[in-house]
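Every protein chain but one is kept in place in this view of the complex.
This part shows subunit A:
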């Protein structure tokens, strides 16, 4: 090796050290830290295992939030849905973007430390070009990719340590969720409910990537619930898992939301179709199914129930409950009880206009349907809420200080679907509703012409709605709440990112961003200063709903695409 080459190699070897010069050494993420995360960090998708989207930081509060100003911003260079929360660990920030990329930055300055890209195969069809974040565990970072790989990177340098194929993308499996890390395992699920997949949650050894277990969300032969799937329908029954599970460290159970049964028309698979449209409780050591609750049986409305329930210990109407709370895509707000080996129904009620359920069984919560509102092959059916539901994937937030649950809802919106016969072909769409019908499915009502998007605040002790903030059109904004008595969120087609008073719902601060905000917000502290972070980058289903609105409304709305990371702090 000649001298110049030697010098170059030496220089390259020093690169990571130089890039992180202003930062402390990377602090490994332990089970203890994940179970009780420090207020100054945002270590996972929703900030804590319970799925609250809550931070105990309160330097930024109702008194001073009006003085929020940009600390820095950073263009990702990508288009489409930028939905991942900026994950922060002692000054290191990690942001995932569409197209299998992770950007590591110095959290207080926005200086890039490294960037990882995994090439997407040429033939892959990206139905949902997005990624919802990374997981941190030990000294590694984990990314679930669009081509259905789980990748482990060195969190300090970005070096790829291993990658494993979780499923076959050629058969319609793809991943968009942030992995869940607990007890030495990295857990993921797969999207592909519109492509005839059989959903699952799978766990991999955090160190080696070796698969530890895989539990199918669609019961197959020999499994409890298999009797709810006629013939071979379980093989293509959907039940995708595309939102991170929540985790109870005391019982070692992870709670996952399961997507809708496929294809869409219920007469193609008569039966309850377990465990589609359910929450399932899985033992993290073994993957064993310990309990479940099916929110609605034999789905006909594309009501994925993929959002994992929030774990909240509360006094509900005078009774102490270790609860699971879920604002369903089916338009009902569900209150369940979790035990070490069971999920029990407690109560549920509609939080948006819902005309499908006629009643719920008071003991089990099983709904009875209005037959006129059940779509089927060869018939046209109108129903509310729309196929995007009362709340789609954007997560709710819970604030233990106010005791309120905040829901990013779409109210007053209905859909019309016509079912048609469909045949399965590996890797192709398997829906049973014509695409032009899906693209124009929304039906406006007198009420929806006045307003659709909402942020709702519910008192979980009483089951009463405390306040509602409304928007003229959609709300696709994930929520975050803080001990500063604030609720943060975007989600509207006017590109705004806002802070609301958590007690009253009053908008205290807002700022337009370059694109629309469908990113999960996060907050963190560096050197005693609090920051609020979020990605702007409209795309995927928010864009699709906009397309459907443009098709039925007189006016059209342009929301430009292009991702940016935004970090705000108080003006000094």
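Brief remarks on what is shown
What we mean here is this: contacts are C-beta pairs under 8 Å (C-beta built on N, C-alpha and C of every residue); 3 or more make two chains touch, one makes a residue touch a chain; residues count from 1.
Here is the rule we use: contacts and distances are computed from a predicted model.
Taking the options "Glutamyl-tRNA(Gln) amidotransferase subunit A", "Rieske (2Fe-2S) protein", "Insulinase" or "Carbohydrate ABC transporter membrane protein 2 (CUT1 family)" in turn, only "Rieske (2Fe-2S) protein" matches the UniProt protein name of the chain that is not displayed.
From the options A:109, A:418 or A:561, the residue with contact to the chain not on display is A:561. The chain omitted from view is touched by exactly one of A:39, A:346 or A:429, namely A:429. Among A:22, A:77, A:378 or A:421, only A:77 touches the chain that is left out of the view.
In the complete complex, the residue from A:438, A:520 or A:565 that touches the missing chain is A:438. Across the entire complex, the residue among A:40, A:110 or A:129 in touch with the chain not shown is A:129.
In the full complex, subunit A touches the omitted chain through residues 77-80, 99, 119-127, 129, 147, 149, 164-165, 167-170, 209, 211, 423, 425, 427-429, 435-436, 438-439, 539, 543-544, 547, 561.
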